[in-house]
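Note that one protein chain of the assembly has been removed; the remaining protein chains are unaltered in position.
We just call them A, B and C in the order they show up, numbering each chain from 1.
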Amino acid sequence: MDIHEYQAKEILRASGIPVPPGEIATTPDEAVAIAEAYGGTVVVKAQVHSGGRGKAGGVKLAATTSEVREHAENILGMTISGFTVGKVLVTPAEDIDTEAYVGVLIDRKAQAATFIVSAEGGIDIEEVAHSDPDAIHRLTVDPRYGLMRHQAYGLANSLYEDPALVKQAAKIIHQLYAAFTSSGASMIEINPLIVTVAGEVKAIDAKMSLDDSELFRHPALLEYRDLSAEPAAETKAREANLSYVKLDGNVGCCVNGAGLAMATMDLVKYYGGEPANFLDIGGSSDPEKVISALEIITSDSNVKVILINIFGGITRCDDVARGIVEATTRIDIEPPIVIRLTGTNDKEGLAILAEAGFSAFSSMDDVVERGVEMAKAG
Amino acid sequence: MDIHEYQAKEILRASGIPVPPGEIATTPDEAVAIAEAYGGTVVVKAQVHSGGRGKAGGVKLAATTSEVREHAENILGMTISGFTVGKVLVTPAEDIDTEAYVGVLIDRKAQAATFIVSAEGGIDIEEVAHSDPDAIHRLTVDPRYGLMRHQAYGLANSLYEDPALVKQAAKIIHQLYAAFTSSGASMIEINPLIVTVAGEVKAIDAKMSLDDSELFRHPALLEYRDLSAEPAAETKAREANLSYVKLDGNVGCCVNGAGLAMATMDLVKYYGGEPANFLDIGGSSDPEKVISALEIITSDSNVKVILINIFGGITRCDDVARGIVEATTRIDIEPPIVIRLTGTNDKEGLAILAEAGFSAFSSMDDVVERGVEMAKAG
Amino acid sequence: MAILVGDDTRLVVQGITGRDGSFHTLQMMEYGTAVVAGVTPGKGGQTFEGPDGAGVPIFNSVDEAVAETGANTSVVYVPPAFAASAIEEAVDAEISLVVAITEGIPVQDMARAHAFARDHGARVLGPNCPGVISPGKAKVGIIPGNIVTPGPVGVISRSGTLTYEAVVHLTNAGVGQTTCVGIGGDTLIGTNFVDVLEAFADDGDTEAIVMIGEIGGTDEQEAAQWVQENLDIPVVGFIAGQTAPPGRRMGHAGAIISGSSGTAEEKMKAFEESGIAVAKRPVDIVGLIQSALSA
Partner (left out) sequence: MAILVGDDTRLVVQGITGRDGSFHTLQMMEYGTAVVAGVTPGKGGQTFEGPDGAGVPIFNSVDEAVAETGANTSVVYVPPAFAASAIEEAVDAEISLVVAITEGIPVQDMARAHAFARDHGARVLGPNCPGVISPGKAKVGIIPGNIVTPGPVGVISRSGTLTYEAVVHLTNAGVGQTTCVGIGGDTLIGTNFVDVLEAFADDGDTEAIVMIGEIGGTDEQEAAQWVQENLDIPVVGFIAGQTAPPGRRMGHAGAIISGSSGTAEEKMKAFEESGIAVAKRPVDIVGLIQSALSA
């Protein structure tokens, strides 16, 4: 789960990391009031789950009240990478001397949290990695020992020469790791970590993703979920324990298993169609899930055909068949449905479908070909 | 540093372990007032840094107010293993079904914290180890992983059969380990860990030692030091950063290095004398330490002769010589002093001594022989 | 022969009394797997009723199960919050192969469990994997027993049902398998493609390999390199997720294109450059494997 900059900053602040103050405004009036309370120059920052906010015009310096109002008016309601800006963060501007980058994320290969730091901050770290790979320092934290004192100092030494700055940075790196483990994060990025002209090290921008699988341990963090920042269908899918990603095509896909779901989308494309979505009903056999899945797919008005592809394993075909039949009686499904059903309890499933007047394919290629055909026709 | 039962219980309670309430009384009146507030039967328990309190009559059940008063009067002021009882803990009596033992300590060989648990509790664990070694279960905690969930359950399984008790015990074992690491303990013992007739697992007695070397990280725990529970000379030694242990002989020893100090005591015995103390002035070269050491030794009225044995390494002989001379001018030292001084800067040291009218031996055997002779003569 | 599981497998099921655990224990026993013990804390002493009146003793801990039954392999159906601990328990009890079926285990839990397994020299398969089946010998996990058949092909996959899709085509075409291994779709998995490739390379009977990857990470690229440098037998590959958009997690925690890295395109390219025949559709795997076997 991605969270907003202002939320990430709350977590970092709670871990002791120096982060300038800031408040959230949802209207230009609120933004102006916050800026006036701070006095002086402020920064107005769009709060959306996307990088590149600066380039998109979503981050603006404002020296006067009228500038604050103007920027807040422009940014609120703006669309950045498909996300509509509903909130801005208003925060006092800092006198910046230098900018660095400090990030920590789960590294697949090292199977552990890994720090990435660079004295070149304030810009996209992938660009730095490309243009000047030596400017980037990596450190994998052994989960058996956690971040060790000398390692935090080692990273800090690669950022600064001045011992006073090294000491501040080492402390921040420790606090960042503590925030990472205690919040069940999968990624935290401070970019930039600045040195002010007064010689203080501070985090002035932050990005953070939480591990969905660990959220159950952190009920307070669940409050950070911004439902306005995700499409209603995805919210519904998550609540029903389904994986759903909306795409731009018209062949609605309902599949069990992530790999098979991706392969089904790929096959739709192979046969000349365009998938409308990724949807994995998972390994369970709950007919309710099938009903939710069909509701979610049909909420997309682009969908011309619903393609159900089930290979029973844990999922039992009879349960899926029951869900399909139940869904068609309970909700109004306009697009036609094509079904492929094979694997565990497929005979029972096919019988249930037949009774309700559905037929089903046994081959994945056949069902996809037919689905694409119908989408084109419809 | 050993702490009292009631202090250990405060730490365990703060870690979430179920511990019955209890309050401290220093007078019989206070004990009665506490018991009346609880109502019902209470236990009156001597608070001293010693095991075997029960056998010594320092733990008594009191069903009535007059019994509380009687026991408090008897226990307060009582001497147990050389410690005078200044405080009693008054705590409600529990309805005990079974008693177990749970302890955790630093194991030298495993180089890590090690749990020792036994379903046979309430008695001396060393006796159980002797009479029924199979009743004892040990588990070393790998410091890299901490106590793992399955390990806590494994220990709990060895204590109880009933899953409800196992669950409570596993939780307590986890909390105990957390208390151990977060307080910098070297030993915590819950004996007994009881099951009440109502099926609750509780810690009703606790013993705890803190690692002196880690106390600097836990300033709050320093408050637990009970100066009334240690001789004034040891308090003074600790404050002066000296190691001092009082013994029963009359040859006062002042040595640099723990091994040499013990060997000096042994040699006193070898030559027919009895050491009055162990005293290690440590590796530093601070003349003030020598002065404190001589003050502490002379505070023991048994001391007939002061034997100074210095082998300079880190410790420089001239510093020690300066300390001796300074001490003899600053404080009134009655017993005669015999000195052995060799090693780093011994020539300078001997010169300083000579100027002040002291002579010194170069051999340890010679100085000890002479010291013992003088103690016998004096 | 076969890899990972076979005639020597003595299985303990962790979470045997749960909904999934009990269902799949029956399936595994029906397939002929030697399920020698079950573990559910607090239910030690009870017996799990298998098919045809066979009973499986239940223990409070894996430790006891191993001591009493000589179990050497475990399968984990424990809920996510406790699953990493269950894996650690199995490793600590000197189980040499732990197959973790559970989906949704916190990543930081798994970082620790994987480290613990490495320290003890134990192999973890998964988590969030369908398990492993050696046709005619043993099934550990949830791969349906009726879609496999003994034969010369080794199958490795990050996916569950997509594996079934591939395997059933092979079986229908009369091409049997030595072992089918699902390595799991999580970000941190214990056994990766190269580990399984090495095992197949050492297995005398595996004559060709099917490797099914998906978007996210670089495991397939490393596997391709390993194949090129070390493997003598032919490999057929398939990658799912050509139509997946970047930055979105496609069901599996590990199936996500980060920036421009981890795409299906680069993985297919790596396969082709390493001499791995790439199937365009799952069904095409059959023809490619048949020509590889007859080459």
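Basically, a contact is a pair of C-beta atoms (placed from the backbone, for glycine too) under 8 Å apart; a residue touches a chain by one contact, two chains touch by 3 or more.
In this text the structure is predicted, and so the values were computed from the model without any measurement.
In the full assembly, the chain not pictured is in contact with A, B, by the touch criterion defined above. Considering B:73, B:142 or B:200, the position touching the chain not shown turns out to be B:142 (whole complex).
Among B:118, B:256 or B:298, the one in contact with the hidden chain is B:256. Contacts to the hidden chain, counted on chain A, fall at residues 145, 148-151, 153-154, 157, 163, 166-167. By the touch definition given at the top, chain B reaches the unshown chain through residues 106, 108-109, 111-113, 126, 142-144, 181, 184, 186, 211-214, 216-217, 243, 245, 247, 255-263, 265-270, 275, 278, 280, 282-283, 311-315, 342-344, 363-365.
Note that only the chains that are shown with their structure count from here on.
Mean C-alpha position of chain B lies 55 Å from that of chain C. Measuring from the averaged C-alpha position of chain A to that of chain C gives a distance of 28 Å. Residue numbers of chain B whose C-beta contacts span two or more other chains: 145.
Residue positions of chain C touching 2 or more other chains: 112.
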